[in-house]
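Below is the structure I would like to discuss, written out as structure tokens.
Only one protein chain is missing from this complex, and each of the others stays in its spot.
To keep things simple, chains are lettered A, B and C as they appear, and every chain counts its residues starting from 1.
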Amino acid sequence: MSSKEIFIPIIHDAGAQYEVIREISAGLEEEGVPYRVLQRTTRNLGDLPSPLQVVIGVHDNGTVSVSHEKVKGTPYLEYSWKHARRLGKNAARLVKGLPLHLPERG
Amino acid sequence: MSSKEIFIPIIHDAGAQYEVIREISAGLEEEGVPYRVLQRTTRNLGDLPSPLQVVIGVHDNGTVSVSHEKVKGTPYLEYSWKHARRLGKNAARLVKGLPLHLPERG
Amino acid sequence: MGKRIVAGVDIGNSSTEVAIAIIEGGQMQFLAQHLVKTTGVKGTVENVRGIRFALQEAAGKAGLTVSQIDLIRLNDAVPVIGDLAMDLISETIITESSMIGHNPDSPGGAGLGVGTTIGIEQLLDMDTARTDDAYIVVIGKGFDFEWAAGRINLAMSRGASVTGAIVQKDDGVLIHNRLQHKIPIVDEVSLIEKVPLNKKAAVEVALPGHVIRTLSNPYGLSTVFSLTPDETIQIAPVAKALVGNRSAVVIRTAQGEVVERKIEAGRMILIGTQNRLEVSVNDGADAIMDAYERLGSVTDVQGETGTNVGGMLSGLRQDLAELTGQTPGEISISDFLAVDAVIPSSISGSMAGELAMESGVALASMVKTDKSSIHRVARSLEQELGIAIEVGGVEAEMAIRGALTTPGTRKPIVILDMGGGSTDAAMMDASGNITSTHLAGAGDMVTMLINSELALGDKELAEKIKKNPLGKVLSLFHMQLEDGTMLFSEAPFPPHTFGRVVIRGEDGLTPLPTRVSMEKIREIRRSAKRRVFVTNVLRALKRIVPTRNVKHLSFVVMVGGSALDFEIPQMVTEELGKYGIVAGFANIRGTEGPRNAVATGLVLSSIKNGGAT
Partner (left out) sequence: MGKRIVAGVDIGNSSTEVAIAIIEGGQMQFLAQHLVKTTGVKGTVENVRGIRFALQEAAGKAGLTVSQIDLIRLNDAVPVIGDLAMDLISETIITESSMIGHNPDSPGGAGLGVGTTIGIEQLLDMDTARTDDAYIVVIGKGFDFEWAAGRINLAMSRGASVTGAIVQKDDGVLIHNRLQHKIPIVDEVSLIEKVPLNKKAAVEVALPGHVIRTLSNPYGLSTVFSLTPDETIQIAPVAKALVGNRSAVVIRTAQGEVVERKIEAGRMILIGTQNRLEVSVNDGADAIMDAYERLGSVTDVQGETGTNVGGMLSGLRQDLAELTGQTPGEISISDFLAVDAVIPSSISGSMAGELAMESGVALASMVKTDKSSIHRVARSLEQELGIAIEVGGVEAEMAIRGALTTPGTRKPIVILDMGGGSTDAAMMDASGNITSTHLAGAGDMVTMLINSELALGDKELAEKIKKNPLGKVLSLFHMQLEDGTMLFSEAPFPPHTFGRVVIRGEDGLTPLPTRVSMEKIREIRRSAKRRVFVTNVLRALKRIVPTRNVKHLSFVVMVGGSALDFEIPQMVTEELGKYGIVAGFANIRGTEGPRNAVATGLVLSSIKNGGAT
């Protein structure tokens, strides 16, 4: 598996702000985990195949989420847009097995 | 994800001996990892979706293998039938993150 | 001689325990037992509430009501009370900002950079002609990583030499990835406004899993800053403070100084019956306990006034006075235990919230009090229940009688009652004579040490750590246990436990709010137990064994709450095994484990004592 195939997909609705996606990407990059940005429906993200089993969603309703292939139903993490950087960071930390930096409020 | 959905698929060719599959299953069970047995082609097992990312193959050519979703191409482990129990054990240990018991010869 | 129902009630500092038996035709049969938290201070009428509740529960288990009990026997508890205190003996102070040594999760790059500190906003203003100057850029949280990286690239392209960066946000890798020429970057420096500009600085980042080697070496610092021997001597404590870090920044300010100050912790004055000894607390717990051993026994302990230990001991005296209703002047300390403690405290003057592992001393002490009386409790209980109450023999004797119901034991025997506030020991020799002692320091001191050494600030959590094994959540579905085994979960672990060390208690997983590793926490937990209980067990044995040679003992039986611990009894078993002593926790009546010794002894002695015959 080459490095090109290891990444976390960031799936966003059409209304997602650039700034939010940039902050998520920054969180991922600081932790050293590659990503790819794709526009698509952000429903049932847990069912999407992902090389790292983790999918990030940027939703029109102002939230960002991390879904995990093995956790069906609700996303494993869900924050508001303003915690985008932290969400990216935590998605990476989930992959790396490190403690998450939980925000004081969602 | 309910316990029913966590398992390692054991995919076998038509000519696989019952005893080999039983030994693989015993290895998995002793380590506490659930499994399901399916007959199907045993080519490209790494491409099969698997809840634990690991697929076991029992091949007509007298070998047993463990493929991992993230390791494309060749299987991660490949032994002869006589090491079936050990292969099951190691597949489970791969999932559990424990050191493998490597046979002296393949 | 009909059938009689007898209850034994043991009021301890922490727990009140009850045993109920039926005596018929000289035969005794135990029916039930129960334990509750002691209500109020031991030996005061507030205890009655707890006793009544414990009796009700035990009677219920035996299919009886409390009123069917014919006789209640109370223990004549020794009126000793203990308290705990802890204080620093060293302290690291930085006057003038000059050092940042921390371990951000994701610093940028690797290597060593030396230069003059400059704000990122000034980077393009400087005189780029002076190309032999090197710079360390300081990047506050107001600046975006793209912009900052762009600025550095531009400056470098104009011929400036930028050799390292200090960043406030968690942007180290982001900036690093955007640089044309790579430099080491230390990020997450929270108090960046304290970083002085226009000073010579060095930034060092080691590869993952390694530690820095230059800034933690005094001669590395002297090489980097071209220091004279005298300046090297001055800066050496900085090197020492940086040992073991993955990344660090050292900034030379003219007045900059790092002082590792030995606090004048003061002297303890140990007063014996004949003479007195003084010992400096700075010499550590071993020296203090050695002095104590030389003195033999104390009638009181004082601390040099105006020093830390003076304050600590007068605080203890105050606490104990309040607990016992005496005046601080009346309090005299009858025993104490000093143990070395590591106290993580924040370095004053640090720039990234760094902690220094300072050394300190923890002190448990114990006073005799005459203000508590079991007889008052007995009268009050008798009034309330209308049942005959008897104050039984000495606590030590009752405990031994109870302990002797453990299979495989016989006289001569020693019991160790390992409770919350004190470790009590008693010995019964071959002819039945009993000697006993009460030592300061037990389960509560272990909890205090854990609480302090992990900087938890949460006693409940420390108590929980003490009592349960740990695990570390490695993935959504796997946890590693202390012994290396992996547990495989069907439901994903919740986010607040992910990647964390957790306590595996009966009520589920409790994540710990610390970055300390599972192994280190385990080590602290075990070492706290060893420092308190192994030390006290040896002290106790020396006191009650006439020859003071513990090798002459054969049976040692542990009872009390701390004997329930999942590792303390094994530690004592191992330690005493070295002397060929058979030590283990009790199995009272072959079924109760280390609990209920005194209550059982109280019931048993009702026969001999004529209570039931």
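Throughout what follows, contacts are C-beta pairs under 8 Å (C-beta built on N, C-alpha and C of every residue); 3 or more make two chains touch, one makes a residue touch a chain.
As the structure is a computational prediction, the values presented were derived from the model and not from experiment.
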Seminar exercise, completed: Not-displayed chain touches, in the whole complex, chains A, B, C
Exercise. Which listed residue (C:S14, C:S190 or C:N217) would be found touching the missing chain in the intact complex?
Worked result: C:N217
Problem set entry | Sole contact to the chain not displayed, among C:G159, C:G325, C:G408 or C:G457 | C:G408
Seminar exercise, completed: Contact residues on chain C toward the hidden chain run 103, 105, 208-211, 213, 216-223, 226-229, 231-233, 236-237, 239-240, 243-244, 246, 406-410, 469, 471, 474-475, 481-485, 487, 504, 515, 517, 519, 554-555, 557, 566-567, 569-570, 573-574, 577, 582-587, 590
Exercise. What chain A residues would touch the chain not displayed?
Worked result: 1-3, 6, 32-33, 95-98
For this session: Using the touch rule from the top, list residues of chain B that touch the missing partner.
Result: 26, 29-32, 68, 70-71, 76-77, 89-90, 93-94, 97-100, 102
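To be clear about the criterion, only the chains that are shown with their structure count from here on.
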Problem set entry | Pairwise touch network: line, ring, star, complete, or other | complete
Seminar exercise, completed: Per the C-alpha centroid definition, the whole-Å distance linking chain B and chain C comes out as 47
Exercise. If you average the Cα atoms of chain A and of chain B to get two centres, how far apart are those centres in Å?
Worked result: 31
For this session: Mark out which residues of chain B touch at least two other chains, giving numbers and ranges.
Result: 1, 6
For this session: Could you list the positions in chain C whose residues touch two or more of the other chains?
Result: 474, 477, 492
